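The complex is shown incomplete by one protein chain, all other protein chains being positioned as in the whole.
Labels run A, B and C following the written order; every chain starts at residue 1.
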Amino acid sequence: MLTGLKVAVIGGDARQVELIKKLCEWDATLYLVSLEHLEGEFPGAQKVKLEEVPAEELDAIILPVPGTDEEGYMETHFADESPRLTKEWLKQVKSSCKIFTGISKDYLTSLCNELQLPLIPLFDRNDVAIYNSIPTVEGTIMMAIQNTDFTIHNSNVIIVGFGRTGKSLARSFHALGANVRASARKQEDLARIFEMGIEPIHTDSLSDKVKDCDILINTVPAPVINVKVLQNLPQTALIIDLASKPGGTDFRYAKKRGINAILAPGLPGIVAPDTAGKILASVISQLLLEKRGEGSS
Amino acid sequence: MLTGLKVAVIGGDARQVELIKKLCEWDATLYLVSLEHLEGEFPGAQKVKLEEVPAEELDAIILPVPGTDEEGYMETHFADESPRLTKEWLKQVKSSCKIFTGISKDYLTSLCNELQLPLIPLFDRNDVAIYNSIPTVEGTIMMAIQNTDFTIHNSNVIIVGFGRTGKSLARSFHALGANVRASARKQEDLARIFEMGIEPIHTDSLSDKVKDCDILINTVPAPVINVKVLQNLPQTALIIDLASKPGGTDFRYAKKRGINAILAPGLPGIVAPDTAGKILASVISQLLLEKRGEGSS
Amino acid sequence: MLTGLKVAVIGGDARQVELIKKLCEWDATLYLVSLEHLEGEFPGAQKVKLEEVPAEELDAIILPVPGTDEEGYMETHFADESPRLTKEWLKQVKSSCKIFTGISKDYLTSLCNELQLPLIPLFDRNDVAIYNSIPTVEGTIMMAIQNTDFTIHNSNVIIVGFGRTGKSLARSFHALGANVRASARKQEDLARIFEMGIEPIHTDSLSDKVKDCDILINTVPAPVINVKVLQNLPQTALIIDLASKPGGTDFRYAKKRGINAILAPGLPGIVAPDTAGKILASVISQLLLEKRGEGSS
Partner (left out) sequence: MLTGLKVAVIGGDARQVELIKKLCEWDATLYLVSLEHLEGEFPGAQKVKLEEVPAEELDAIILPVPGTDEEGYMETHFADESPRLTKEWLKQVKSSCKIFTGISKDYLTSLCNELQLPLIPLFDRNDVAIYNSIPTVEGTIMMAIQNTDFTIHNSNVIIVGFGRTGKSLARSFHALGANVRASARKQEDLARIFEMGIEPIHTDSLSDKVKDCDILINTVPAPVINVKVLQNLPQTALIIDLASKPGGTDFRYAKKRGINAILAPGLPGIVAPDTAGKILASVISQLLLEKRGEGSS
């Protein structure tokens, strides 16, 4: 249980709902900031303005998944105005107060560094990235079905990159009956691809292998779907690029060749906000519990 | 090859395109009726009016997938006016001319009976139904992703009916990591479900098993998702009913209980017209080739 | 419950043990014949000689899985002498007494016909055949591993026949990462094979497809692995023939060509007698229960 722990939740989207529910269940004291339009009963939670939060007593602050922008503003789907995280406000919190975010860009990172506050960009964690790969895969499947006139089954699919998301994509598209090839650059990844019954290709030799590709899914956050690859890709192929902005595809050239290439960020929050919220809720509660364990020892 | 064979294709949707391409490749002589807006080059094919077709010389007539309505009118996505199949016109064709349709309702069935013409409702064939189950499954997956806030993975899915479509659904949802239960009424089907690593339930005891169901997918063309089942289903569950109209769900009662129940007909033509067209093209060409084989022997 | 029901179990192998356990649990009255060396406590069961059984009171007689030989003798692993089922003895039982066996050859079949007794050859039932396919598959996997120097994974496996056993084999070898092709002669079976992500081949064209085959598994009880097929099979290939004696392989010619061809009957009883016994126990109890239901109505 998290009884007695004080947590501020600031802004965010549908994913925050699951998180708030869970923290309530575990009996934390919650301050909901910039969430005034949020519906539902949350025992132990109160909707307040940022300046009303007892900042110096907080044990944790939970920011929206994308963190803050470069001026400190944060997204919220449940309030009219974007809240802002300022140095002045953050200076008040105690040094053990954990700051949770999905990802962290410069503003947030340097602010926490300066104030020596423990910042936890959850999406950097392998476990979170793997859990998140599940809704990501389903979002990708949905897009593949929506954007083609043929079935995934029996089509030629190439998954580029065999990291946390690539592994899940490869497994699922294979299970749906596609002819999957997966690319990697490490020998051990190529070995694992082979073990999974999938055809391994080296990311460097991608351009030689795409000639009969129907659907190309990229997870590599580097310009690997370049002119050379695009030149060999059939014009009718579909590209779904999952890598974080700006993706790994030369979109300009793809467009020139008339290839349908889609940059598809943030799929978990779009196709399965409940599941995505539960993933965050589960990891955050666990980390708060551990903290608790440490504190009491 | 189908050289010399004369075939009329009347109306239809995107699925006809693959069919026409294939028949051209195999060198049939084609009369395209009510398809004047169809784009593309089809060597050996000519766009004509129904009355211009040399009816008495035809070896085969290919109708739209849904056949005709009860007055003989047929759907077309590539013409301004719906063509009509009349007894007068059909009387002209020779008795060996095969009439292909997806499904056949009363008007078409009795017309062909009366004129003693060989009518082939392709969707009645097991092989066609099984091939078609593949795009049907993908359409169902797409709908499940679009209409829920959680992932298919780790959700409780019940597939009702274990026929040609049910088998494919069970396999695919299981492969995506759902906790699948599948229902049937034959002992041998329950045995096969078990062999596939899926939990079997008897269709008759459905109402006892739906309490924790997240997604219920029906394939039984009979009222099995009745009040008793719906009463036990969580209000948050999603129902996707694939059975031919009017489906197997008591939609009125589902609505009353606030359960989201969707009747989803014609998925293959919607999500994968290319694949769906190729399935028909392949079976029709094979049947024409066999006919040919017989004729020449 | 089966309280009051009188059942004789005559001879048999390890599979009978599970059956006897289950019937005891369900409170049947049991006469164990030619099972004197059977160890364990079976409440409600007594070990007796055939002539001591109150034949006229029996509700069911359970024979060994292979039934009787052509002189009426039955296998037993738990007695020194083979019991014999004679017309004289069987004449005593009442006409509603069910005779259970795995398979039935001429002697048994004509005896029951003559006496108008309900004979139930369990292996003829589709559900039993499907449940039994599970241990059959595992026995086949074991043999494939034992009799080759290479892995099943990534080897070229052909499954001949896509009936109750063939379907399970295809699924499992595919899941283990083999390159599986499966043969059938019905269009609908070829369609289902394709849907499963496996390469379909027509049984008639087998000889054209075996050139790179590493492991050939036959389930067709007809001479399909003939000289023509064997001529094209690599000499290093392994044949596992599961079809009932004499199998579907020309063993003489296989030997001549130096191909290792193994006839492998009775795998369920060998690799998983517990499971195989439970399958029979479950179906027999269910049938007895139904009978009971009928009787009491």
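As a convention for this text, a residue touches a chain if its C-beta (ideal position, glycine included) is under 8 Å from a C-beta of that chain, and two chains touch if they have at least 3 such contacts.
Since the structure is predicted, the reported quantities are computational estimates derived from the model, not experimental observations.
Trainee: Which is it among A:Leu108, A:Val157 or A:Leu190 that touches the chain not included here?
Mentor: Only one of A:Leu108, A:Val157 or A:Leu190 touches the chain omitted from view, namely A:Leu190.
Trainee: Looking at C:Thr148, C:Asn260 or C:Ser282, which residue reaches the missing chain?
Mentor: C:Thr148
Trainee: Which residue from C:Ile134, C:Ala191, C:Ala243 or C:Leu288 sits in contact with the chain not drawn here?
Mentor: C:Ile134
Trainee: Among A:Thr151, A:Ser168, A:Thr203 or A:Thr249, which residue is in contact with the omitted chain in the full complex?
Mentor: The missing chain is touched by A:Ser168.
Trainee: Considering the whole complex, which of A:Glu52, A:Asp127 or A:Asp208 touches the chain not shown?
Mentor: A:Asp127
Trainee: In the whole complex, what residues of subunit B lie against the chain that is missing from view?
Mentor: Listed in rising order, the touching residues are 153-154, 177, 194-197.
Trainee: If the missing chain were put back, which residues of subunit C would it touch?
Mentor: Residues 14, 134-135, 137-139, 141-142, 145-146, 148-154, 172, 175-177, 271-275 of subunit C touch the chain absent from view.
Trainee: Name, in rising order, the residues on subunit A that touch the hidden chain in the full complex.
Mentor: Subunit A touches the chain not shown through residues 125-128, 130-131, 133-134, 167-168, 171, 187-188, 190-192, 194-196.
Rule of thumb we're sticking to: only the chains that are shown with their structure count from here on.
Trainee: Superimpose the Cα trace of subunit A on the Cα trace of subunit B, which carries the same sequence, then give the rotation angle to the nearest 5°.
Mentor: The two chains, subunit A and subunit B, differ by a rotation of 180 degrees.
Trainee: Averaging only over C-alpha atoms, locate the centres of subunit A and subunit C and give their separation in whole Å.
Mentor: Each chain reduced to its C-alpha mean, subunit A and subunit C end up 52 Å apart.
Trainee: At which residue positions does subunit B touch at least two other chains?
Mentor: 134, in rising order.
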